[in-house]
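Our next item is chain A:
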Amino acid sequence: MLGAVLLLAVLPALNRLPADSALHVSDFIVSVSGKWITYAILALAIDLAWGYAGILSLGHGAFFALGGYAIGMHLMRLIGPRGVYGHPTLPDFMVFLGYKELPWYWLGFDHFPFAILMAMAVPGLLAAVVGYLAFRSRITGVYFSIITQAMTYALMLAFFRNDMGFGGNNGFTDFKELLGMPLNTPTARSALFYASLALLVLSYAICSRITQSKLGRVLVAIRDAESRVRFLGYDVTQHKLFVFVLSAVLAGLAGALYVPQVGIINPGEFSPGNSIEAVIWVAVGGRGTLVGALLGAFSVNALKTWLTTVAPDLWLFALGGLFVAVTLFLPRGLIGLVSKVTK
Partner candidate 1 sequence: MLRVETIDLSYGASRCLRGVSLEADPGRITCVLGRNGVGKSSLMRSIAGLERIQGGRILWEGKDVSALGPADRARAGIGYVPQGREIFPFLTVQENLETALAAAPRGSKVPEEVFTLFPILKQFLRRRGGDLSGGQQQQLAIARALTARPRLLILDEPTEGIQPSVIKDIARVIRLLAREKNFAVVLVEQYYEFARELADRIAVMVRGEVALGGPIDAMDDEAVRRLLTV
Partner candidate 2 sequence: MLRMAFLLLLALPARAQEDYAATLPGLAGGFGEIAGAVERLGALGDPRALPVLQALQDGRLLKTADGHVLLPQGAGFVDAATGQPAEAAGAEAVRLNNRVRQALRGALGRLQLVSPDAAQRGAAAEAIFRSRSAEDVPPLQAAIAREQDAGVRAKLELALAAAQLVAADPAAKRDAIARLGAAGTVEARALLIEARAGNPGEAGAIEAAIARIDQSLAIRRAAETLFQGLSLGSVLLLAALGLAVTFGVMGVINMAHGEFVMLGAYATFAVQELCRGIPWLAPWSLPLSVPAAFLVTAACGALLERGLIRHLYGRPLETLLMTFGVGMIIQQAVRLAFGAQNREVISPAWMQGTITLPGGVAVTQNRLWIIVFGLLVLALVFAAIRLTRFGLEMRAVVQNRRIAATMGIRTGRVDAMTFAFGSGLAGMAGVALSQIDNVSPNLGTGYIIDSFMVVVFGGVGSLAGTLVGALTLGVVNKMLEPYAGAVLAKVFVLVAIMLFIQRRPKGLFALKGRAAES
């Protein structure tokens, strides 16, 4: 883990090397690996809930997206009068859709701290409500998975609606700056890269602290025999809610770092397929081990980036085949393979 972090940490530096140097890393790699790091945080969040507590959320992409929307709203507000219509407060899409004033829920997003707070609070709150209702009624297993899938699907449909005031299908794009940095510069990109890396390390620390504590063992116990845990006197709802909300907050933060790096946030991020894919990263890497989640997120995404270019017609076969092969032959994921090989 440490090695991997170090390797990632020097990426932007390697990028500064002359292009013909053997160690040179292209701009492109730097910019996509920043994005992969945010994916890795999402994977970590999913693994905490699924791998340990057995809460398989098929809607974690929603928390990621909500975090992204929060920061996206901030970025939109920062555009200010630089939009094509020159409106001092309204983003362009609102102008040409005929909005006269900013909807109330856009207020405050011109402040960065508020936006970051919302990037955590909104996913956290949603997770708290959905989780509380579900856990309290003892909705478990696939029922919970499908409920969360419905949640993200409903959000997707809702955000697609132009009338929601979130830019509909297009979402937000064409951001200009963040914290005074113009976004389309290498400096901004490495800053975001390091911010993501820092969050990754922090999330990893939090997750491993949890999984190694007795709380981690309670979660595993809940995963295996939820009702038995209750008879031992543990309030299962509380424990599940704790990890689920934490996991959602991490996902939200990951989303907040993702959006300025990819330059767009739109309802497609809520699509159930995205959430499933994120779960697959975890499964491919190795569910129930934190390193596995990271490994999965990086390897699947790197493979996808590579294959969609070298085999644009066939990459779905390769990726689909990988999912099949890993679940079939590597029940403990790539990490299982790694530990087998090193043994």
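How were these picked? Simply put, all candidates are chains of the complex that A comes from, given by their letters.
A few comments on the model shown:
Please note the rule applied: contacts are C-beta pairs under 8 Å (C-beta built on N, C-alpha and C of every residue); 3 or more make two chains touch, one makes a residue touch a chain; residues count from 1.
Since this is a predicted model, take the numbers as computed values, not measurements.
This complex pairs chain A in touch with one listed candidate out of 1 or 2: 2. Only residues 50, 56, 130, 133-134, 136-143, 145-147, 149-151, 153-154, 157-158, 160-161, 227, 272, 276, 279-280, 283, 313-314, 316-317, 319-324, 327-328, 331 of chain A touch candidate 2 when the two sit together in their complex.
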